[in-house]
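Here the structure is laid out as structure tokens; the discussion comes afterwards.
Note that one protein chain is taken out, while the other chains of the complex remain in position.
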Amino acid sequence: MKKTHQFQVRVYYEDTDAGGIVYYANYLKFMERARTEWLRELGHEQDKMLEQSVAFVVKRVEMHNHAPARFNQLLSIESQIVELKGASLTFRQEIKDPQGHKLVTADVKIACVDPVVMKPRKLPATLLGDLSSGI
Amino acid sequence: MKKTHQFQVRVYYEDTDAGGIVYYANYLKFMERARTEWLRELGHEQDKMLEQSVAFVVKRVEMHNHAPARFNQLLSIESQIVELKGASLTFRQEIKDPQGHKLVTADVKIACVDPVVMKPRKLPATLLGDLSSGI
Amino acid sequence: MKKTHQFQVRVYYEDTDAGGIVYYANYLKFMERARTEWLRELGHEQDKMLEQSVAFVVKRVEMHNHAPARFNQLLSIESQIVELKGASLTFRQEIKDPQGHKLVTADVKIACVDPVVMKPRKLPATLLGDLSSGI
Partner (left out) sequence: MKKTHQFQVRVYYEDTDAGGIVYYANYLKFMERARTEWLRELGHEQDKMLEQSVAFVVKRVEMHNHAPARFNQLLSIESQIVELKGASLTFRQEIKDPQGHKLVTADVKIACVDPVVMKPRKLPATLLGDLSSGI
């Protein structure tokens, strides 16, 4: 399994603000799409996981905004897992513009929870296995 | 009870796009906030309604965009109910800029549903009563 | 040139609401993405158009919501142009779920404007030509 995941996101009007650049909260959307697609490529569909009482919540975000993304750019997101525990994991994600300039870097810590009671729970063994072989 | 409801919304960066104006989908957010606050003023809190299996879904939107709203404007939203049936109601809503210019008008038809099975259901009698006295 | 345009959109958490379904305003985002990609396939990049003082604003939306889209679904959007004038055009767009059920249909009227003064202007001749051959 590959150790990093690549994903691309197009910047639409919906993502920008009156400053002419991507609104800062929207980078968090882009990075979640990338994480979701990585899980999907590993065979883990989150709607199916929800039915098994497995959900994810973000516990911590540390985001550095180096330069702004702009309308209509095709952005690249590179993701890797930098910490993997029994009930949480941390992604390091980097967003680049079409010229390869680094725009945003972030560490995002995700906890696995039971969505009904919103309590922490262990990552499913199969997911843990698939992800740990990716570090 | 008053026949129309007034509400104000401030335009933040999050609401605008790179064209320097409010992104068109966001007017639908503003209008829903106004509808929600009207119900709240009548004593109907939607989280409580959800616990009683009463939810609302939008069935139809007809929106006319006359002129754009801009960053930092304080917008006024006037709402009235133009149709009230057993299991649905239609709001007519108008968004104006601080100078009173009409920016957006919309008719929004809402259906009452049971949120678990997503099937139509009658509006609760107390809500129907409160709303019908407002037409 | 094809007479209709096909596009796919994945439903992420960002698109859903506490009702467990796609938030109604977000269908307008999905439909705009589809329109943008159609123009791109025809060779018309909107950031380049902006530099030539060509922008688009939505003037009218008539949206019918037949059934809700849900988290993690891969939606299909079919778009066609049902009216094409000198300074405006109207798209008819239909969103379907993975089983082919019709979820949302909408007519969206777009006006071409000069983004600096926000005044109507004619569609560029090359775009008009490319689009009219698609009707």
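We call the chains A, B and C, going by the order they appear; numbering starts again at 1 in every chain.
As a convention for this text, a residue touches a chain if its C-beta (ideal position, glycine included) is under 8 Å from a C-beta of that chain, and two chains touch if they have at least 3 such contacts.
Bear in mind that the values here come from a model prediction, so they are computed numbers and not experimental data.
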Residue-wise, where is subunit B in contact with the chain that is not depicted?
10, 12-14, 29, 32-33, 36, 45-47, 50, 70-72
Pick out the residues on subunit A that sit against the missing chain.
19-21, 24-26, 28-29, 32, 55, 57-65, 68, 115, 118
Which subunit C residues touch the hidden chain?
13-14, 16-21, 23, 25, 70-71
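Quick note on the criterion: only the chains that are shown with their structure count from here on.
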Would you mind naming the chains that touch subunit B and likewise touch subunit C?
A
Identity of the chain that, by mean CA position, is farthest from subunit A
B
Identifier of the chain whose CA centre is least distant from the whole-structure CA centre:
C
With chain centres taken as the means of their Cα atoms, state the distance from subunit A to subunit C in Å.
27
Residues of subunit C touching at least two other chains
29, 32
